[in-house]
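Before I ask anything, let me first share the structure, which is written out below as structure tokens.
A protein chain is absent from this complex, but the other protein chains hold their places.
What follows is subunit A.
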Amino acid sequence: MFAIMQVETDERRAEFRRKMRTKCEFVCKYCQRRFTKPYNLMIHERSHKDDVTFTCEACGKTFKRQDNLKQHRSIHLPCRTATGWTVRV
């Protein structure tokens, strides 16, 4: 079996890898590994444990911890000013 693997020249293998690489569009934001299907990338990114990000629905800012996001959300809540209620952004 390995004799056959070695018959395939390095050049052909490199060419093959180059061709395949151009197809890859989905890159992991943690380790930069490449995937050809978005769902595969999503499954892979879930493996980067303890580093899940939470995104603020209002401004899109991401946080590593949900409690930090909750704290951040308060800045989008209306607050009282001299002239009445206003929203901080």
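Here, contacts are C-beta pairs under 8 Å (C-beta built on N, C-alpha and C of every residue); 3 or more make two chains touch, one makes a residue touch a chain; residues count from 1.
The rule we apply is simple: contacts and distances are computed from a predicted model.
Visitor: UniProt protein name for the omitted subunit, picking from "Protein lines", "Deoxyhypusine hydroxylase", "Transmembrane protein 237A-like isoform X1" or "Autophagy-related protein 16 domain-containing protein"?
Guide: UniProt protein name of the non-displayed chain: "Protein lines".
Visitor: Extract the touching residues of subunit A with respect to the undisplayed chain.
Guide: For subunit A, the residues touching the absent chain are 1-2, 4-5, 8, 12-13, 15-17, 19-21, 23-24, 30-37, 39-44, 46-52, 63-65, 67-68, 71.
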